[in-house]
Every structure is written in C-alpha cells, then in structure tokens.
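What follows is an incomplete set of chains from the complex, kept in their original frame.
Per-chain numbering from 1; labels A, B and C assigned in written order.
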Amino acid sequence: MSDTIRVMVWNEGRHEKTNQKIAELYPEGIHGAIAKFLKTQPGMEVKTATLDEPDHGLTDDVLNNTDVIIWWGHMAHHDVRDDIVNKVYNRVLDGMGLICLHSAHFSKIFRKLMGTTCNLKWREIGEKERIWVIEPGHPIADGLGEYIELEHTEMYGERFDIPDPDTLVFISWFQGGEVFRSGCCYHRNKGKIFYFRPGHETYPIFYNADVLKVIANAVRWTAPVKGPQVSFGNKKPLEKVSEAYGGK
Amino acid sequence: MSDTIRVMVWNEGRHEKTNQKIAELYPEGIHGAIAKFLKTQPGMEVKTATLDEPDHGLTDDVLNNTDVIIWWGHMAHHDVRDDIVNKVYNRVLDGMGLICLHSAHFSKIFRKLMGTTCNLKWREIGEKERIWVIEPGHPIADGLGEYIELEHTEMYGERFDIPDPDTLVFISWFQGGEVFRSGCCYHRNKGKIFYFRPGHETYPIFYNADVLKVIANAVRWTAPVKGPQVSFGNKKPLEKVSEAYGGK
Amino acid sequence: MSDTIRVMVWNEGRHEKTNQKIAELYPEGIHGAIAKFLKTQPGMEVKTATLDEPDHGLTDDVLNNTDVIIWWGHMAHHDVRDDIVNKVYNRVLDGMGLICLHSAHFSKIFRKLMGTTCNLKWREIGEKERIWVIEPGHPIADGLGEYIELEHTEMYGERFDIPDPDTLVFISWFQGGEVFRSGCCYHRNKGKIFYFRPGHETYPIFYNADVLKVIANAVRWTAPVKGPQVSFGNKKPLEKVSEAYGGK
C-alpha cells in the first residue's frame, strides 16, 4: 500500500439505463458522479466498475489493487455472483475498506459482513431529512456543520437490523416522524466498513457538497493500515509450560 | 413466553461415541452434563438434542418452543444442515438466546451471526487458564470471584476474528503466553448471544462449578424479553408531510 | 442483597413547591408519582427522599440499604452537597444502580460519572416526541411497542455531550427537527447507570404507562448483581516468575 488510496466506485448501474429521470440526473451513473468528485481529492486514485461488466469488473487483479471499495446497489442485489461477493468479503477481512451507500444496506456483501438481515422501514415521498453529527471528533465528520439537510429524499427508518456500530457518527431525522442511524463504523478483522444512508437515485444527493465530503472522509477512514499479519491455527507456546501442566 | 426459560442443550455428540476418554469423562455426553446441572436451577426447563437425531433434533416445533439454545460442536460443524442453521438463525434474530461454547466458535450458526471467520490460535497441551472478570457488574459475572482458574485446558489465543463484543465480560490468561476474549455478549436484532470459551472435551471443564454458574447466568441473560414486534418495509408517514416536500 | 430490589426515588422537590401548575400536576411530587407506580411492581421496596431533608435524605444508612436510586433534579443541582454526591458516586461504583431522569443530565452525580459536560440543546414549546426502540432485545424495552409517543414535551437535541453509551436503547424524534439519544446504558465499575430522557415537570410524563414501564424495567436492569469483590493495589504473582525476570 502506497500513500495513494486506490478507490473503486462500484455501481450496479441498472437504474441509469432503464429510468429516464435517473439517466438525466446521473448521465455518467451514480458511480461516475462520485468518482468525478473523488478524483479532485489529493492522494486518491479512482476507478469505477459496474455489474454488467465481466466478473462485475471485480477481477482478482482489480480487487488486489483496491484499497477502498464504494458500493452502490439497489434493484439487482441478487444478480451479484456469490463467488465475487466472497472475494470482496475476503479482501475486506484482509484490510480493504468498504463504504456501503444507501440501498447497499441490502447488498449481499453488507449482509454477509453484518450477520443480520439489515432490514429497515422505508418510504419514498421526497420528504426532508436532517442528518445530525453525533460524534463531532470523528474524522468522518471533518469539515461538516452540526447537521446536513437534504430537502427531498427517500426515508429509511428504525428499527434498522444491524449490529450496534463500533462508532455511530450520524443520526437522521425525517419529516414523516422516523429516525435512523445514518453513519455507522465497523471494524471487521483488518477491514473497516462505513455505512452511509443518504439516497436515493432519483434525487441529486450525490451532488450535495456535504454528502460528497463525508464519502471522501470515509475513504480516508476506511483505508487500510499496515497492521500485523494476523496468523491463525495451531501454535507452539511462547512461554515454557511445565510438564506438570502437560507442557513439553 | 412464560417465566420459565425453556433451554435446549445441543451437542454434536460425536466425540463421546468415538473417543474412549471422552466417553468416560462425559458418559451422558457434554450436553448431558450441562443439562443435569441446569435442571437444578430454578425456573429452567431443560431438553437436549444431538446432531444424529432426525433434523438434528431441531424441528420447527422444538425451535419454536425454545427460549435459549446452548451450542456445542467441534469436529462435525460441516455436517450440520444449512436449512437447520437458517432456522436457528431466524429464531435467534427473533429473540431466542444463543450460547456458543468453546469450539462452537467455528459452528456455522456462530459464524453466520458474527459475519466474520471466527478464526483464532489454539494449542492442546493441557496448560493452565485464568479467566479474569472484566465487567464485574454484569449479570453473567454473578456469584463469581475475581477469576476462574482451570488447571488443564486447551488454549485459544488472539487475534480472535470476531466483531468487537457489545460487552466483554471475561479475558483469559494462558500459561503459554496468550490472551483471549473469553466471554463476549452480542445483541443481534431481538436475540442475545453469549460466547464462552472454556473447553474442551478431554478435560472436566463442564463439571467446574464456576463454569456451570456462568452458563446458568448466561441462560438468564440471553433469555428473550417481550420487546416490540419489529416491523420492516414500506410505511406511511406518522406525521403530516407538506405537499411542498412531496407529501400527500 | 435479597431478591427484593430496594429503590430510592430521589427528587430535588423544589418545583412542586414554587410552581402552582406543577404542584397540581404532581401533588405528591414527581418522586411521589413514580414511587406510587413502582410500589405496584412485584419485588420492589420503594422509598423517597428530597433535597431539603437533612443530608438530602441520603444518609450513609439509607445509601447502604439502597439497591437502585432514581434521580430527578432540575433547578437546584448546585444545592446538592458535594460530600453527598461523593457518597452516591462511591455507592454506584460499588454496585448501586442509578437512573437519571430528564434534566438530571445536568446533575452533579451524572456529570461526575460521565466525565463530560452532559450539555445538550433544549426548547420548551410543548412539541411532540416519538421515542424509537433501537435495541428491541434489551430488557429495558420489555413490554413496549416500536415507539413511545409523547404529545407535549420539552425538546432535548443532539449533540448530547456524553460518552458513547455501552448500549443505546432509544432514539427520540422531535417535531421541531432534532434527534436525541434518549435511553443510554452504562457500566461503571460494579454499577449500572441508565439515562432516560422524557420530561419535564410541566407535562404529565410520569403518568404515561410506557414511561413508567421503562422506569420499572430500568430498576430491574440496574439492580446490583453479586459479582466479584474487586480488589486493587499491590499483588503478589499468581504464577512463579523466574529470577531471571526479577521474580523471587
């Protein structure tokens, strides 16, 4: 790992092809909009891939040269091949950062890593959301005000069936009466995972300056560190164990 | 759910049949030893089941009438049918308590709920373990001293590839130089999970008074509560959302 | 500690004397309303005390015979004597449960135990609050629905300057646009602490069936367990340390 963070923005990329409104809003896809912003950030090298490419664009070679993967999926979670999901899973446990956006709460990779259903309440009437910063000293909150306001968005509401986050950075308020844990940090073996709620594809969420700032911060937070090469399995004692205790 | 906790002690039950030493140590199986103790506890109704029974002894009817399941497995994790694992998984998320003992760290059900490999270091030379109480106000530490000492045991060492526990109750010291997070509490949706390290089958661990006390305490801690009936999916707003925001 | 939980409902008790509206709403004081309910619960022995009694009604004898203390304070936090606060503090660390209600976020005892300012945003226009259950398997959520609704209440909003709770049970939604971590569990040495937001004194919050249910559940959750007698200070080695390492 060099000092440059190699980022892969992955998108299912189906909506952009089938829905005229989304195609107009994100002419280069949601992945394109996010990648375009991240390319302006110092120290990031940014690529994109989509579901319909061979191997979903996620070959061994690509994954082995990715430090942080950003995941967008919505209507085609089940079209993602299990063998690819397993490769991403192993890379995350080995240190690759994973950022799951909005409807990626229901992606195979997020559910497998969480161990829960990741189910939630939802509603799509374009109501207002206010995302409050709960942990103001966390690097993912860098550069933000006390809250982010999104005028029109899809609602996600609690109970959100996830493990209690290692750190909860954001909680959302919705006009219709719900709340949601919107920014959730997890350590999973050597990998770090960030779930970030805002969406979805019919609103210009991924042009919002604060939303993009959070994604860039999350790239830096989830980027791998050169921690120990963890080893498992049968080990000899590090200390002398007396024969009285069965030691040799 | 009545006030009585309906406990199922589940055991793979293979070692006891194939290994003379284990058969002598646990003539009624490890499940038998644990069940015998739990039957002495007020407010518990205790049953047992093993891998080689039809449906592993875990039919829908049995699972629907179980409040807490205790899981022992070691050499035959892969013989546990995936459809049964899925049923246990759904029951845990719906509130059934799960206590995983020792080598059940590698059971399908524990790995699925943790979302990680649950791998670790291990060694079997019969060395000494000292299990320190880290959270002395936790109900699982009820009735214990500052530590539990096991003269001869298998070693499990860090790095233990699990999510950071919601509450860490015990940390083990091993004579050979390792440490281990030995008592780990998790909330997963409506269910509570407790992992308890001590083992294994060639030592009289499950006759140790403190080990049994911890298991009984964990039964009480993981027992379901009558919390809310969680609902997911598309929901109407609870508050009036003005049309300006897309509301109707 | 017997099986009966000895509960002390402590109230500053000033508002009830000076404000006609509060006096009418809580003719026996907020402490009286809460105590009256708790006395209907099996296994609880309930007493009350107020600020203006000698030693605030919290003598050594009283504290030593209290399992769980419920704290209400608002306008007279600074009139609570530091030596009494220290006694309560020591009892909590030694296992006594502490439940801080609403404006007790600013009590000396809560701030001392949290180590932070416990500051927050607030507003008093009688708006609506909806308290969502976030951890549906937690004993404090026993018997609740998915949320508690309070038609008229004081608002408390994030950023709430507390340590990240060991378990977050409730998050509140407010009509005016804020969110709040409303049910927060903490272990502090042998003691357990629960902060519960709803209030305040000019609304009939403490007659609400769900609010009272939560308080009763919290009494059970914070009640002490007979965990280890923790010892500190200079200790001899439990294992032989070779002289090579300075051991004797």
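By our rule, contacts are C-beta pairs under 8 Å (C-beta built on N, C-alpha and C of every residue); 3 or more make two chains touch, one makes a residue touch a chain.
Owing to the predicted nature of the structure, the values given are computational and were not obtained by experimental measurement.
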Quick tally, homo complex: 3 in view, grand total of copies 4
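Just so we're on the same page, only the chains that are shown with their structure count from here on.
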Taking mean C-alpha coords per chain and comparing to the overall C-alpha mean, nearest is chain B
How many degrees of rotation map chain B onto its copy chain C on CA atoms, rounded to the nearest 5? 180
Between copies chain A and chain B, are the contact residues mostly the same numbers or mostly different, with half as the line? same
Chain centre separation (chain A, chain C; CA means) in Å: 36
Separation of the C-alpha centres, chain A versus chain B, in whole Å, is 30
By the touch rule stated above, which residues of chain B touch at least two different other chains? 166, 175, 187-189, 228, 230-231, 238-239
Using the touch definition up top, name the residues of chain B that touch chain A in the complex. 93, 112-117, 119-123, 125-128, 151-152, 155, 157, 159, 161, 163-164, 166, 175-178, 186-189, 228, 230-239, 241, 245-248
In the complex, chain A residues that touch chain C: 130, 132-136, 146, 157-159, 164, 167-168, 171-174, 177-179, 181
Could you list, by residue number, the parts of chain C that touch chain B in their complex? 95, 130, 133, 135-139, 141-146, 166-167, 175, 187-192, 224-231, 238-239
